[in-house]
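The following block contains the structure, expressed as structure tokens.
A protein chain is absent from this complex, but the other protein chains hold their places.
For chain A:
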Amino acid sequence: MILLSGVGKTFRGRDGGRVEALSDITLRVAPGEFVAIVGASGCGKSTLLRLVAGLVPVSLGRVEVSGTLVSEPRADTAMVFQAPTLLPWADVLRNVTFPLRLMGKATRTTEDEARVLLAKAGLTGFETKLPRELSGGMQQRVAICRALLQQPRVLLMDEPFGALDALTREEMSIELLRIWAETGAAVLFVTHSISEAVLLADRVVVMSPRPGRIADVIQVGLPRPRDFAQEGTPAFHDAAQRIRALIYAKKEAAHGAA
């Protein structure tokens, strides 16, 4: 579904300096697979999603989705940005339907489907509210609904639950898994939370910084459907421990070198 081979990304700063954000990233995500990405701040996670989304071009290597080279944003790819990024002039319902309307893919049922999604996200009764009338967490849930409504084959999520409180986060995680199981999209999910990565993903990509590389990929062997009861199991702890070890090993190596 998603294929990155030997991908590198170097940004040219305005002062002429170069920032190597990503280097030698090779990763294959199967259709219907849920892959989480964890790593320190600034190690290129958002950049990686932008490359797959076709929003920025690669400097090296190639990115493919469904066997074709990604050179521009695709209709079957949806992205949840790190910030909610809602249209300030449009109410919740029109924000959620905006991509489909923009792409001319809205149908008579689009609005009803949007209402169903909003209900699942606990936003019933807020359909006609403006973004500034919502809390940060509610705005982020609207942004998640907006991406899900597109029924993407590839779903890119950049810390989508970052602005949510712990309780809503758990609810949304389980809801996301349920919707994902129905749609069978390939998901790339960036998070700072190791337990969230383990709970959600089939595989967890651990990245190391400067330049961003894949340190290792951890298989999560937990059975599906997942729920929070699994957080107490040895398999969960084992996966979380291995991820943590990778992240801290990298930190220590960096400190040792410095």
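The definition used in the following text is that a residue touches a chain if its C-beta (ideal position, glycine included) is under 8 Å from a C-beta of that chain, and two chains touch if they have at least 3 such contacts; residues count from 1.
Throughout what follows, contacts and distances are computed from a predicted model.
Considering only "Monosaccharide ABC transporter membrane protein (CUT2 family)", "Carbon-monoxide dehydrogenase small subunit", "Sarcosine oxidase subunit delta" or "NitT/TauT family transport system permease protein", the record for the omitted chain gives "NitT/TauT family transport system permease protein", by its UniProt protein name. Taking the complete complex into account, A:Glu72 is the one of A:Asp15, A:Glu72 or A:Glu182 that touches the chain left out. Taking the complete complex into account, A:Leu130 is the one of A:Leu130, A:Ala181 or A:Ala249 that touches the chain left out. Within the complete assembly, A:Phe81 is the residue of A:Phe34, A:Phe81, A:Phe126 or A:Phe161 that touches the hidden chain. Seen across the whole complex, the unshown chain contacts chain A at 53, 55, 72-75, 77-79, 81, 83, 85, 87-90, 98-99, 102-103, 130, 132.
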